[in-house]
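Here the complex is missing a single protein chain, while all its other protein chains stay put.
Chain lettering (A and B) follows the sequence in which the chains are written, and residue indices restart at 1 in each chain.
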Amino acid sequence: MSYKYLGLIALLILLILCPLFLSNFLMVFLTEMLIMILFAISFNLLFGYTGLLSFGHAAFFSIGSYVTGLVLLHIYPSIPLAFVIGVVAATIAAWIIGFFCVRLDEIYFAMLTLAFGMMVHTIIWKWDRLTGGADGLVDIPRPNLNFLLFEVNLSSINSYYYFTLILVAVALYVLWVIVNSNFGLALRAARENSERLQFVGINVRRYRLISFVISGFFCGLAGALFGPFLKSITPSIAFWTKSAEPVFMSLLGGTKIFLAPAVGSVIFMYLKEIISGYTELWMIYLGAILIGFVLFLPGGIVGFLNERLRSRRLGRVEK
Amino acid sequence: MVKKVSRRQFLKGAGAIGVGIVGGPLLQGLTRGPSGAWGAAKPIKFGGIYSLSGVVAAWGKAAQQGAMMAAMEINQTGGILKRPVEVRFEDDACNPEIGVRKTRRLVLEWGADFLHGFNHSGVALAAVPTLPELKRMLLVPCAAATQVTTEAFNKYVFRPHANCYQSGAAGAVAAAKLPYKKWTVIGPDYSYGWDSWGGFIGNLVKRKPDVEVMNTQAWPKFGAGDFTSYILKVIEAKPDAVYSSLWGGDFITFLKQAKRYGFFEKVGTCVTEAGLALDAFYALATGGGKESEIPEGLWTAAHGYWFEHPKTERNKKWVDKFVSMYGEYPHIVAHDAYGIMYTYKKAIEKAKSIETDAVIEVMETMEFETPGYKRKFRKEDHSAFTGVPYGRTVKAPELTGIAMNLVDISDAEIIEPIEDVLERRTKKTPAPWMQYVIKG
Partner (left out) sequence: MTFSTFFAFFLNGLTSAMTFFIIASGLTLIYGVLRILNLAHGSLFMVGAFFTFQLTYWFGNFWYALILAPLICAVAGVIMERIFLRPVYGLPIPFQLLLTFGLMLLIADIVRIFWGVAFRTATEPRILSGTMNILGNSYPRYNVFVIIVGILVGIFIWILLTKTRFGKMIRASSSDREVANGLGINVPWLYTAVFGIGAYLAGLSGVLAAPLRSIMLEMDVHIIIEAFAIVVIGGLGSIPGALIGSLLLGQLNSFGTLYIPKFEMAFTYVFMAIILLIRPKGLLGEEVG
């Protein structure tokens, strides 16, 4: 147990010290990776912990992103205000969409989330007076953050990195608390055997909806961070392939352990961003890795390592 | 006399465009700059971001051709400030998000000193806001939406190429002489598509008040593979004439599909500012290059340059050299990208420095040249004082089956007054011609 905490603290210190020795390019990469880690882990609350596979989670990410961007551009350039409104919008959307989706199970749930996700994509794309259509929102500002008595300049790469790091760390901590609470326990029970849980008097549907909404909340936060990061966003962040990303990051890393999807995110982002610098054919590598994982490591990397460590600790146990 | 491209060369060119570009990395390798020959001189790095894949890949490839040709020439004649030129290209895949990433990568990872780019206006508009944080200049040879130099403007962006207002106004000059009253549009549903139409019809309405802008318009998405329902919709509306802001592969596909429905017999004429650029001529040539699927009598500006025009000695020599280097005629983007490298050279040498601010200061009042034209930047919005040629398609079996009969329309009549530009920029209001974009 204590090893894990030590490891986390070491990681945190490393992340804080990064800007000192990493290039600007890598800092930009790292910022985006933190955002995707939040996206994947929030998604995994619904997937790994509640047992529901959503193929439309980009809807909440993109709503968080667009609403935040619109507030910054047209209403008032204040980061706290924009973030709050953006996340609230994503949460409301999650409530509405979740309300319908949790009535279904398994593959139908996945298909319905896919349908809603693509609906959101279409609306974002076609409502061009508001969203800029195919060109999207452009030149999203990054105004200084007025926090307590300080004014923080967010316009540099490193300052936005720290901002992202703090928000993501806090968000992940909150998620961690939720996952380990009684509520989280009930979720996991519902995942295993929802019928039995209903006999005990727990309204499984309500729990699922709450999980859906929480997941949407944090995905919205990830989206909110994304807009000012990239300074422009387009409807492609709502397309189904974006929804597929957290699914695969979670599966790659492992869905049963809280931080595992982060590992999947690192692998995924590395392939997408770094490898694509060397060759335009990065998809072959990603495709091969995904296939390899399903065939050989269905528990994800972290799941696999965890098994190994556990069997070693338990002494000579055959696999 | 422009050096004729032999049939073999033509087919090779058509094949080259038809079969697609040689991988980016290969071209990158060719432009590393002469090694060792310059001693320890550190190269000046020019990063180019273009649409090298997808529907308008031919346009991105053209940019590479032009920029590389110029880079090689510049290196052969001593470089810039006695330093060699190094070029590298990245593909934005017509995706604004990718465009932003690649722009950042070129500057932060590769260390680009200067940037040029963008075919697709949507990508340009997304990338321009990142320039101040990167502190790099961007010269735009192709993307034409006016917002780049109005609402989205910052001091780092320069456009040596006509914008939608200018080309629209030129088109209006030509169209005002035609007898058509009811106009509609089929264009891609994004900034350039709207702007190109708006610039055209907004100016036409001013010149010819009896023109009627129809409510039924067709706005397929950029890169849509299938235009048939839109084609039927336009035919059904029975316009006198149609404007099309489709370009690249979209226009090529549109033309082929439209012919199946007898589109061009049913409308008076079709005006397209960029749809009939050289890539379309090559793609739609048939019969070994002697005929074309493109009907006669269509109006176009080839997005600002057609290799046969102007008939100056300088232009002809350049085209001949281009043909001997690449085996095909130069596309407008090749022409402008070539010009950009020399524009940079002139400004850097005049400023005697590669400091961004110093070069900006020199460039904003500078005259510059492309193989076909002499132009000048306007200080307030870094757009170019430039004419735009417009003309009709005519049969030309010795070229690409069909070619163009161009007439230059001078800049005096077509450049947008700077007061209007500045007003829009400060008030952040949409352009007045956007009222003509009707989506139904």
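We take it that contacts are C-beta pairs under 8 Å (C-beta built on N, C-alpha and C of every residue); 3 or more make two chains touch, one makes a residue touch a chain.
Since this is a predicted model, take the numbers as computed values, not measurements.
From the options A:L209, A:A260, A:L286 or A:V302, the residue with contact to the unseen chain in the full assembly is A:L286. The residue touching the chain not shown here, chosen from B:S191, B:T253, B:T269 or B:T356, is B:T253.
Only one residue from A:I13, A:I75 or A:I107 touches the chain missing from this view: A:I107.
Of B:I80, B:A283 or B:A347, it is B:A283 that touches the chain left out of the display. Of the residues in chain A, those that touch the hidden partner chain are 47, 53, 55, 100, 103-104, 106-108, 110-112, 114-116, 118-119, 122-123, 125-126, 239-241, 244, 247-248, 251, 280-284, 286-291, 293-295, 298. Interface residues of chain B facing the missing partner chain: 17-21, 23, 52-55, 57-58, 61, 91, 218-220, 223, 225-226, 228-230, 232-233, 235-236, 249-250, 252-253, 256-257, 260-262, 283, 439-440.
Note that in this section only the chains that are shown with their structure count from here on.
Averaged C-alpha coordinates put the centre of chain A at 39 Å from the centre of chain B. The residues of chain B lying in touch with chain A in their complex are 23-25, 91, 95-97, 100-101, 104-105, 108-109, 121-122, 125-130, 133, 152, 189-191, 221-222, 439.
By the touch criterion stated above, chain A contacts chain B in their complex at residues 23-25, 28, 125, 128, 133-136, 138-140, 155-157, 230-234, 236-237, 273, 277, 279-280.
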